[in-house]
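Sharing a structure, written as structure tokens. Questions coming.
Shown here: the complex without one of its protein chains, the others still in place.
Here is chain A:
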């Protein structure tokens, strides 16, 4: 953890510097309403460096595209949007420091992100206390919106937290249903990475799968610092599982698939949205990855008519990284915040409310009734802050690439 401590130190220094900078610019950003346009900031928090950067950069760039589009089309007259990006390195501690820095900047009304459910857990409270709207394009852990006891009594813990992604309460069972009813497999192994997202996904999968009548022969947890999974492979092999369900992300899932097939266990690996990235196939090697499955949130972006313009504009903008798995959702998340700002500004006679805490509270309240047709379909939020669009897609690796989806649907219980 030597690297982690360095990150911490540099993050503390960076947060300190940013807080000071925020203090200095506070007067400027709110008083500029007199003559020209008022600047309203939208934050982004995602892992922009490290092994999950491919997904994080997609989130940052897609949010950036939404902000640029809003400015170009003069979506909210009298308001210029500005993106403030923060790198959380997929680390809950750094995520919370970023949240604190964003809250301290009074021009920030909403934040897109984060990618990881574990990071979201540490940020939610900070944003909630300051009434800063948080919209995650990627968090799928059910407890984030429905409370820790979501299976028995749903209770929304934070009213400032929203998400455009579907939850694992639907994703896990959707996968279990596919394995049992479409693939007709009854004996599986599960492996998770011990993080909030991975463990939660495996839990919801296991519940539905055993309810359907299937059997989980082996359940293992791996650590994200380890690269040698041969003990898992032999356990899976001797249990005779027909499929391995993995809860976690591609940096571990790819090598796991490679070592599994290399160890003579020729069964497909299935995962959640965390492994839906071309890097998964790179790390597993095309021959091992072929036939592997994953579920991801929403219908395939490429297949939606609404997404054509998004893809076109994204490519035209010339970002160095691809929009990846959460691009469409990130665009919609940023756009939802922009729509909420628009509602608040027009209710306030075309002006941004003068007090920043008042502005934040009003945006948070306006989020609840945001409704528009976005990149990924119709965007609106239910009473828990969850997306009302609960589509999921099952993808399969065919000749070294994720295909365009073998099944699109949702899980209704």
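Here are some notes:
Definition applied: a residue touches a chain if its C-beta (ideal position, glycine included) is under 8 Å from a C-beta of that chain, and two chains touch if they have at least 3 such contacts; residues count from 1.
FYI, contacts and distances are computed from a predicted model.
A chain of this complex does not appear here, and its UniProt-recorded name among "Branched-chain amino acid ABC transporter permease", "Caffeine dehydrogenase subunit alpha", "Aspartate carbamoyltransferase" or "Formate hydrogenlyase HycD" is "Branched-chain amino acid ABC transporter permease".
Of the options A:86, A:163 or A:258, the residue whose C-beta touches the omitted chain is A:258. Interface note for the absent chain: among A:74, A:181, A:230 or A:357, the touching residue is A:230. Here the missing chain is touched by one residue of A:282, A:302 or A:382, and it is A:282. Only one of A:148, A:194 or A:350 touches the absent chain when the whole complex is considered: A:194. Where chain A meets the chain that is not shown, the touching residues are 1-3, 6, 48-54, 57, 194, 218-223, 225-232, 234-235, 237-239, 251, 255, 258-259, 262-264, 279, 282-283, 285, 320-321.
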